[in-house]
Every structure is written in structure tokens, then in C-alpha cells.
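Only a single protein chain was left out; the remaining protein chains are all shown in position.
Moving on to subunit A:
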Amino acid sequence: MSNALGLEVKTIVETPPEEVERVKEWINTDEYKEKNFARQALVINPAHACQPLGAQLAAHGFEGTLPFVHGSQGCASYYRSTLNRHFREPAPAVSDAMTEDGAVFGGQNNLHEGLENAYAIYKPKMIAVFTSCMPEVIGDDLTAFIKNAKQKGFVPKEMPVPYANTPSFSGTHINGYDSMLLSILQNLTEGKQIEGRCTGKLNLIPGCDFNTGDYREYKRILEAFGIPYTVLADISDSFDSPCDGNYHLYAGGTKLDDAADSINCKATIAIGSYSTAKTFGWVKDNFSGKHASLPMPMGIEKTDAFVMKVAELFGKDVPASLKNERGRAVDAITDSHQYIHGKKFAVYGDPDYLMGYVSFLLEVGARPYHILCSRGNKKVEKDLQALLDSSPFGQGCKIYMNKDLWHLRSLLMTDPVDGIIGDSHGKFAARDAKVPLFRFGFPIFDRVNKHRYPLIGYQGAINMMTEICNKFIDIKDETCEDRQFELMR
């Protein structure tokens, strides 16, 4: 007797317990690690999502903007629910729900109908269109489709409808963020450059950062300087809006007029050279004023660099309040350094976050021992290596490019560390390795309110230091012998 596959009918045999035990031990071995690292095709527990997710994040950073997914309906639901879970906030976005007939006829009809309905129902000031797989595979021509939509009156001619190609089979969410942001800026600033005009403002591009506290921290720092600014794109209110009995579909975002005028700025700082590479390249060539691309200001040194760059661009001294704040952060770090000194960490995540974690760990005397980048190029590896080479605490630390969290598990089981920095998905490996996971990345699905606590700036350094050191102290309190349990730590 056989079934459709030609396989015979078998009696169920339970796996013997000793075989289960054997495999359970085996997956923690060096032999397994070798096989695991020899993988060519299978990716297991990747630490990266796809482009459109980042595109949606960027779109939410603008006033009255409705993110619009050109593609299958399910894609939009996935991006939305991911953002809902991380921020515990609404993430309104529409899709034009392409189906089989889209594969045959292309997606123009869906796009047009979708734009017409979305505009009528949700009354956006801007619709930011980005693509999921289907239109990318069949080769939809967004430029023509959107031009036609305006000609046919599905949306008003004057309404901005920036669009970005964000194929999920290339890059990660950080690239989608970059492409969408670039498209929005190109669209809004078109024809807005005025010879001789200078807004006197700083454009701050925070990069693909999912921590609303970071955005507020940037603004606070700039306010301390007394420097007028435009954050491009500002998701802080979009994903951290008040609960006051009213739901606002468009809860925040950079004013479209400010974004349009951003081309006449005094200076632009783009944070995160990997998630803002394309945008910064274009801004540099097209915006007035001075330009700088900086790593995420995580830890004291990188925050110093940010603060000094702002001071330099605007010819201002660093205000006393920030000097004091720096001093307090350094005080917090020196007071607690003994709880982190020499500790080994595994870190994983997006390249910009990784640069930040590594820089921070090195400056406080910890070791970013396993550095795992789920998707990144040679430049990321070179930049990370340069950071490691800059500190004695970086010696012996290793970078693993284009590896996933199942690789990470092998590393943790064969060459242990004291702690892990990453997103919620690392909790399984952390549990197996019996080490704490510090949730500083994206997404954080299993702890509350973390996105409200900045990781950047001097305040961010205090937050990271406090969380890490107190956790190590907790572990000591929970695991030490009774006679070692004492009041002071």
C-alpha cells in the first residue's frame, strides 16, 4: 500500500528517548556547529525582515501620510502587525490587494482603485506607495501607473504620491526605509529649492530606527543647542501617541511643508550610514548647506561625535547643559563599570545598531565577542573590524557576516558569552545558552515600553548601562550561594 508520494504506509514509531537525548546534546557540539556553518541554502531564524517593512516605517514619519502597499493583501497585514506588536501602537496602512489576475494583467487597476478608495476614505495629505514581491516580479511600472492615476483623477494632481521599489528579495528592511525616504524627499522637495534661501535649520535623518525615545532624544539635544531642526522622517508621535480617548489616524510625522523646505537647509546630518546611504548620497548632491553622515550616537564617544558635529555645523559651543549631561552619563558608567568590565557579549542586528552596540561595549570595557550581522556587505564588515581594532577589548572578537540566529546558537553553545544584545527573536538561543538577552534592537515583542527609552545620546548610554549592569547583579543575587548573598553589590 502506498500513498500519492509512493511512500509505503508505516506504523508510527516514537523516537527512542536515548536518540532524543543524543541529538539534544549533539546540537550543542563543535561538530554540529561545523555542519551548521556549512549551510549554503537554508536560512534559520534570520535577524532581518524585508524591504517594505522599512518603507512603511519611513512613510509613517510624515504628516498625514498613508502608507500604501502595492502588492498582495497579506503583505500589508504582516508589516502592520509587526509594527503594532513592537510599538504597541496603531499602524494604519492600505494595500491594493493584488491577486492572480494581477499576475496576468499587471497591477495598474488595483493601484488606481486603491488610490481612489484610500484617498476618499482616509483623506491623506500624502500617499507613500511601496511594493511587495508580486509587482516586482512581474515588473509593474509605478512611474507610469501613478502618472496615469493622476491624469485619470483617481487622486488629485497636486497630492504627493511618492513611490519606491522595495523588492523583498534584495536587501533588508533598512534598504526599504532608505528607498522610501529618498523617494518622499525627492517628491516633496522637487522645485522647492530657492536660490539664496536658507532656512537656518538642521535636517536630521535618524535612519531606520525603531525606538521612538531616540527621536525625542535627538530633538532634545538639538533644542539644548537652540538649533532649529527638521527631523526626516519623524516617527516619534506616529508610534508614541497619547491615549486620550481619541484615535488619530495620522498621529504625527514631519510637516510636509517643512520636509519640502528641507532642501534649503543650513545643514543635514544623516545617522546610520547603512540605512541612509542612498538618501544621504542624493541629499549631498541636491540639498544646500553642509552635510555629514554619522554612526548612531550610541555610547559616549559616538554621542560626542554627534554633538561636536552639530556644534561645528552651526558654529556653536556645546551648551553647558549637554556638558553636564555628558558628565552625569560618564558618572553613571564609571560608577557601574565593574559589573560589565571584561564581560563577553554576542550582538546581532542591523548594521547601524551593531556599530552602536560594539562602540558602546568597547568604551565601557566589555567585549563584543560574537558580532553577527544577518545581512550586510563588505563595508559593514570592514567598519566593524576597524572598531574592534581600535580597542584592546576588541581583540579576539569575531564578526560573522550574513549569518542567522541558528548560527548564533551554535556560537553561544560552543564558545559561551555572558550576555546577548539584540531583538526578541534571540530569546530562544539566550534561553538555551542560559544568558540574559538585552533587548535593544527591533523588534521587541515581549517586553513593554522599551521603545520609549532612548539608546542614543548620553541618556541612552545611561539606559543601556543601567539595564545591563542591574541584570548581571540580579543574576548574581538569584544564583549565588546563601553565604554570598549580601546587601551591597
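Here is the rule we use: contacts are C-beta pairs under 8 Å (C-beta built on N, C-alpha and C of every residue); 3 or more make two chains touch, one makes a residue touch a chain; residues count from 1.
Throughout what follows, contacts and distances are computed from a predicted model.
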Taking the list "Carbohydrate ABC transporter permease", "Acyl-CoA dehydrogenase", "Predicted Zn-dependent peptidase" or "Nitrogenase protein alpha chain", the UniProt entry for the undisplayed chain gives the protein name "Nitrogenase protein alpha chain"
Among A:I138, A:A224 or A:A311, the residue in touch with the chain that has been omitted:
A:I138
If I consider the whole complex, including the chain that's not displayed, which of A:N84, A:N286 or A:N449 touches that chain?
A:N84
In the complete complex, which positions of subunit A touch the hidden chain?
3-7, 9-13, 15, 19-20, 23-24, 27, 32, 35-36, 39-46, 48-50, 52-53, 68, 71-75, 77-82, 84-85, 88-100, 102-103, 110-111, 113-122, 132-134, 137-138, 167-170, 172, 241-248, 406, 409, 425, 428, 432, 445
